[in-house]
Each structure stands twice: as C-alpha cells, then as structure tokens.
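To keep things clear, I will list the structure first and then write my remarks on it.
The other protein chains are all here in position, but one chain of the complex has been omitted.
For chain A:
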C-alpha cells in the first residue's frame, strides 16, 4: 500500500513540477485570521500586501510572486499545522508568512525546519518563537522590545514608582514581566502588580486601588478594542491624570481603534514601533496608497508588519529565488527604510532591530483626527527578550 501511494505521490509531484518550471512563479502562503473575532488582522495584512504589490509590481527580480491566503481563525495550532503542511506539499509554496498568535507560529516550526522554508512572522510577539527554527524571521516586534525602552524612558523622566495593570493572559503577563524587570533594574519600584481578568468590563476597582497607592505612573497592557476604551475612560473619570499618575502603555492607542477612544485618549503616553503619523516619505507613500486603494482603511502596526514582511520576501526572492537557506542568508543583516523608520534584520535574533518611539496622543489640527505624535525616539532597539 505504502509503495503504491509513494508512486502516486511521486507521479503527481512530477506532473506539478512540470507545470511549475515554465512559469517560474514563487508562491507565498499567508496564514492569518480571516474569519472570526480576529479577522481584522487578516484584513490589515491583506490590504498591506496589496498596497505593496501595487507599488512594486508582482515581480521580484525574474520571479513572479503569488500570494495564497489561508484562514487560521483564532489561536489554533492543530489547524495551522495542517494548513501549513498542505501549503508546503500541495500548493508547493516557497515562503510562509502571517502568524498572529504565538502557538500558531510554534506549530509550524518542525515543518519549516524540515522543508527549509523561510517564514516571516507579521505579528506574534513572543521572543522565544525564533529559537524554535532558524527559518523564522520576524518583521513585527517583541514584547520586550517596546516594554523595556518604555521603562527606561519613564525612569529618565523622573518616574520612580509605577503600578502595573495588565490583562491576565499570556501577552499581558509577558508585558508585566518585561516592564517590571527593566524598571527595577534601573532602580525604579513597582508598587503594585495587578492582573485583571480578560473579561473585565468595569476597571474602576483596579484604578481606584492605583489611585490610592499614588504611584508616579500606571503601566498597562490590554488587548485592543473594548477593554481599552473602557480602561482609558475609567482612567480619566477617576481623575488619575489630575492626580499626576501618568499613563504608560504600548499598543493601547493603535490607529484602528484610536478615533473610537475619543477625547479621553488625548495625552496618553505610549512606547511603540509604529505610528500612523510617522513623518517620512515612505510612510506618507504607504498611507496614501492604502487610503486610495481601500477607502476607510487605517494603517496600524499589523499593516506595517505585513508591509515590511512582504518587502523582506521580495528581497529574498530576488536574491535567492526558492532556495530557502540562501534566502535566509540574504535576509540576515539586511537594512532598509520602512514606513516606521529604519529597520535592520538582526542576524542573531532574526527579529528586526528598529526605533521605538515615545508618543503622545494629540488631535491633529489639520485633519481633526487623533494621532500618535512622536515625542521621543530610542534608536535601533533589538529583541531585548532574546537572552532573558
């Protein structure tokens, strides 16, 4: 039975290879959430990819590039692994990309190791993913990469005591650990570490407790969407800002949900690697093209993760075609200009080293929209979580 099936597979593969040779199309499999509560990620990736293709054409060097989209739904490693297997064996993709959730990325590690497929992570932010396979490249960020500069900056600003309030789930706990370690190493003090259940709808008790403790600032990490709306509203209503307790966050004021936060968001301080209002030629070209192609779409960190990821894939295809190990070699150490600023793919951690910006939410006088205005920059931050 096995022998017959092997023969069948071999025959089918030969037939496929025959087709492939003439066209020289290199396929990129994009695994991301396109349905369910996390579908925004998929939409952001896809828009960014299409913008990139519209700007640069569908050819990298002599090779034509084709994207194959697959839906992962939410965190679902079983499904993602079988999708990846299918992409690699049946669709014969040469590159994989996407990956919003850490377990989904981890699930493909043994596969891409065996098939030597360069895999570009657009989002998943746990440092240790890249240790599982040397074919992982990451164009997003890691939790440490933004939390530690924030701790550094806060300490330099004279903030000596902080209360942390994070949602009680994986990324929240990672953010708490990273911020706390970095802040205390520098001599700051975390007076209280509060973990709030993911389903919290009323943050008053937590923020009241913070208010009573009178720290210099409150660090927070929340999943995007409704919790952030409620949290920032409660932060203002309970007068923490008036008490002089500063708000320190990361992705809370990301662009897709920013307008929804309303006046309550003005003055919130965050440290992050991308602001839609970043002042550069590349960013203006990117956001203008995005607005032109998809009216109503807003660029945020997941768009730019995908945009830069595709840029990296184009670079690898141009230099190495479908040769996986050579492509990785070509990608490592590459420096380029992204809409977020200068990027360098760090050869050791295989995550991009990038500027982390300290931003404050402002109402832009010209457009009347809320924007993350960059007030400070910590240049060339690598993945600080790699050696932790």
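Operating definition for what follows: a residue touches a chain if its C-beta (ideal position, glycine included) is under 8 Å from a C-beta of that chain, and two chains touch if they have at least 3 such contacts; residues count from 1.
Here is the rule we go by: contacts and distances are computed from a predicted model.
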| item | value |
| --- | --- |
| Identity of the absent chain, which is to be given by its UniProt protein name, from "ATP synthase subunit b", "PadR family transcriptional regulator", "Branched-chain amino acid ABC transporter permease" or "Glycolate oxidase" | "Branched-chain amino acid ABC transporter permease" |
| Touching residue (missing chain; options A:93, A:106 or A:240) | A:106 |
| Residue, one of A:75, A:321 or A:342, that touches the chain absent here | A:75 |
| Residue in contact with the excluded chain [from A:24, A:86 or A:335] | A:86 |
| Chain A residues that touch the omitted chain in the full complex | 1-2, 4-5, 8-9, 12, 34-36, 39, 42, 69-71, 74-79, 81-82, 85-86, 89-90, 102-103, 106-107, 109-111, 114-115, 126, 128, 132, 169-171, 173 |
